[in-house]
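With one protein chain withheld, the remaining protein chains of the complex are depicted in position.
What follows is chain A.
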């Protein structure tokens, strides 16, 4: 039993630490990256992964050390997973539709081509 609780302590500590590090990296990405779309990459993914790791660490801690099966934490994980990609997608789409330019070193832009086609048809 002591061995199991020792191992689970390590796993929980690593999960929470990994989540914190991932959130920190996504914050660095927010500062460093040059345009909206790239920053949106960093924000969406970093938040999702970091929050996921921290919440699952908390869930395991409650389950193994306090004998509480926290369904709220599981639901929280599911909701973050469902909502964050949609938020990222809508931010990017709204930015593109209102004409925010891509970074100047961007290579290709198929969407501009097809949108222009649509407009010329009308």
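We adopt the following convention: a residue touches a chain if its C-beta (ideal position, glycine included) is under 8 Å from a C-beta of that chain, and two chains touch if they have at least 3 such contacts; residues count from 1.
The rule is short, and it goes like this: contacts and distances are computed from a predicted model.
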Per UniProt record, name of the chain withheld from view ["Protocatechuate 3,4-dioxygenase subunit beta", "Na(+)/H(+) antiporter subunit E", "Electron transfer flavoprotein subunit alpha" or "CoA-transferase"]: "Na(+)/H(+) antiporter subunit E"
Touching residues (missing chain, whole complex) on chain A: 22, 25, 28-29, 32-35, 37-38, 40-42, 44-45, 48-49, 81-82, 84-86, 88-89, 92-93, 96, 102-103, 105-112, 114
